[in-house]
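Chains shown are a subset, placed as in the full complex.
First chain written, first letter: the chains are A and B, and each begins at residue 1.
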Amino acid sequence: MPPADIRMATASLSIQMAQGPDIVDITHRLLQLVAEAGIVQGHLSATMVGSTGSLTTIEFEPGVVEDLKMAVNRMAPPWLDYAHEQAWHDGNGHSHVQAALMGPSISLPIRDSRLRLGTWQQVVAINHDNRPRRRPVEVTIIGTGAEPS
Amino acid sequence: MPPADIRMATASLSIQMAQGPDIVDITHRLLQLVAEAGIVQGHLSATMVGSTGSLTTIEFEPGVVEDLKMAVNRMAPPWLDYAHEQAWHDGNGHSHVQAALMGPSISLPIRDSRLRLGTWQQVVAINHDNRPRRRPVEVTIIGTGAEPS
């Protein structure tokens, strides 16, 4: 394999989100960034900035969205006692735990200038906090600007 | 640090998987891709294409495989009611939730032309769907083709 003409682009998204758990489809915004970057083959890393949000992929339809909200609330129920509350009293102990369990980052393939996802697979940001948040998502795209010859 | 001779290689694996939860060791296939790419130092990103599969690492021995299947079924039990079912009736509401909680992607270090994993650490693909699936896993490898001088 010869050395490639590797390029990089960075961008910051700002996602308005409702009280958690809120799940927002960000696929189209990532696709737009990939197109703007002019990267044909490579990968995209996205990271949720902040300790009460997370990123993953789902089939973005109302049923799965509801089911996933229920599941994160089973993993770290809002009604449990949290040690975080004893110092901070901001009512979001469960939010911190949910986000840590889900993880802040995701890595996705770029093929033929698009994200290679399943037909019913979308990238979602999740706000676990107990209040609405405008959340930054940082995106780094690395790859080649043209098809390998 | 001087600019490096950075290279990239991409590949697509196709993993035949049984009804979920099924857990398949894909380490040897990733090692082969790293060797073919000729990349000595760098990292490998792998992403499960599809919203009912996931990737992680485990000690791939029958006990841990069984224990992890039990654990994902505790997080999102097949016998619960899922809102996804009300629209789709395909019986895999739990599969979507399990996969979203696990996450679709993984990032692994390449050192000395190999994946740097623990001695008893293997990379696994998980099919959470309630039927056998042939699942694509997209792999992007970025790094240098020779030891830094």
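Just so we're on the same page, a residue touches a chain if its C-beta (ideal position, glycine included) is under 8 Å from a C-beta of that chain, and two chains touch if they have at least 3 such contacts.
Since the model is a prediction, treat every value here as computed from it, not as a measurement.
Assembly remark, whole complex in this entry with 2 chains visible in place, copy number of the identical chain is 3.
Just so we're on the same page, only the chains that are shown with their structure count from here on.
With rounding to the nearest 5, the Cα superposition of chain A on chain B corresponds to a rotation angle of 120 degrees. Distance between chain centres (mean CA atoms), chain A to chain B: 18 Å. Listing the residues of chain B that touch chain A in their complex gives 5-10, 37-38, 45, 47, 49-51, 75-76, 82-88, 93, 96-97, 99-101, 103-107, 138-140, 142, 145. Considering their complex, residues 1-4, 6, 41-43, 45, 56-59, 61-64, 66-68, 71-72, 74-75, 101-103, 106-111, 116-118, 120-122, 142-144 of chain A touch chain B.
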